[in-house]
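Read through the structure below, which is laid out as structure tokens, and then see the notes.
Here the complex is missing a single protein chain, while all its other protein chains stay put.
Chains here go by letter, A and B, matching the order in which they are written, and residues are numbered from 1 within each.
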Amino acid sequence: MVPFSIFPLGDVLLVSIQEEIDDVSLASLLDLLGITVSQRRIRGVIVDLKDVDVVDSFLAEHLWSLASMLALLHAQTVIVGLSVPVVMTLLDFDIALKGVEFALDVEQALDKLNVSKKTRQVT
Amino acid sequence: MSQRKLVKLPDSQMYDTECPVCVPVNKTVGLAPIRSLVRCSLEEITISSVDSAAIMTIINELGHNILRHAGRGKICFAVIGHGERLGIRITAEDSGSGIPDLAMALKPGFSRDDGLGLGLPGIRNMADDVRIASLVSGGGTFIEVLKWLS
Partner (left out) sequence: MNTLHEYRGDEGFLFEIINAVPSGIFVTDMEHSIMIINKAAAEMVGRTPGDCFDRKCYDIFDTPMCQTDNCTCRVATSSGSVNKGQTILRHGGREIPIEYASRPLRNHEGQIIGCVEHFVDISERLEQEKLILSQQEELIRKREEDIRQLQEEILELSTPVIEVWDGILALPIIGALDSHRARIAMQRLLEYIEQTRSPFVIIDITGVPTVDTEVANRLLQTVDAVRLMGSEAILTGISPHIALTMAHLGVDMGNITVQSRMSDALHLAIGMLREKRWESRGMPDSGHEDLIS
């Protein structure tokens, strides 16, 4: 049972992460995403954390690494699915997630990616 | 085999402890056992979703620390009572290499910036009482976290 799933949506990837994901699987996920993003010229990755009840500093670290890596591969990262308790805990734990975008759900995440695509085309 | 000279902090007598349950944490079983133990225990008591998230996050942080820095150890969990108040007491123990600079590890910002973070400042923010004993060169680390529930 792999604790994550990757669903392609055109030139965007939708990644769903399961609650009990371990360090090793996370590392594999990052590797896989790196390869997929560069091979298929993916411009955006949406990470859905709605099945994750706990975001600790370790997961946050991996997410930050992911966003940094994808930025270097010219792809944007958007995180969705953070519940109110998770957000409160992230603030209380002073866990920062800088350089990452957030959206309310997958639909709005796509909006955000489309908007930035438009911005990028204009410039 | 050198004797473990782990410094154990004296038990506080200010609350009536319910039996702590200890679960091993190692690369084979990961954090799944301690997570389900805590999750099930929390279901038995009235607790807000924010408090529950905070406790699970503390467990995760402590567990990940053990896995990353010592490879194996154990985490004990107990629901405690003091009068009408309910709280939880978590202890995380390992015989790893210890925390070299306790002061640094507790400084805010340390957990975010260089990836060597132990999430300790965050845990200290969230909990009511955190006590740490750590001996370097094989002495191990013992962390006790106390949190009262609203």
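Following the convention adopted for this analysis, contacts are C-beta pairs under 8 Å (C-beta built on N, C-alpha and C of every residue); 3 or more make two chains touch, one makes a residue touch a chain.
Bear in mind the structure is a predicted one, so any value in this text is a computation, not a measurement.
Peer 1: Wait, the hidden chain, what does it touch out of the ones we have here?
Peer 2: Even though it is not drawn, that chain still touches A.
Peer 1: In the whole complex, not just what's shown, which of A:Ser38, A:Ser65 or A:Ser83 touches the removed chain?
Peer 2: If we include the chain that is not displayed, A:Ser83 is the one touching it.
Peer 1: Please identify which residue in A:Ile17, A:Val45, A:Leu59 or A:Leu97 touches the non-displayed chain.
Peer 2: A:Leu97
Peer 1: For the chain that got dropped from the picture, name the residues of chain A it touches.
Peer 2: Residues 79-80, 82-84, 87-88, 90-91, 97, 102-105, 107-111, 114-115, 118 of chain A touch the chain absent from view.
One rule holds in what follows: only the chains that are shown with their structure count from here on.
Peer 1: Express in whole angstrom the distance between the two chain centres, defined as the mean CA positions of chain A and chain B.
Peer 2: The mean C-alpha positions of chain A and chain B differ by 28 Å.
Peer 1: Give the list of chain A residues in touch with chain B in this complex.
Peer 2: Answer in residue numbers: 20, 22-23, 53-59, 61, 83-86, 88-89, 92-96.
Peer 1: In the complex formed with chain A, which residues of chain B make contact?
Peer 2: 30-32, 35, 49-50, 52-54, 56-57, 60-61, 64, 67-68, 108-109, 111-112, 115, 117, 119, 121-123, 125-126
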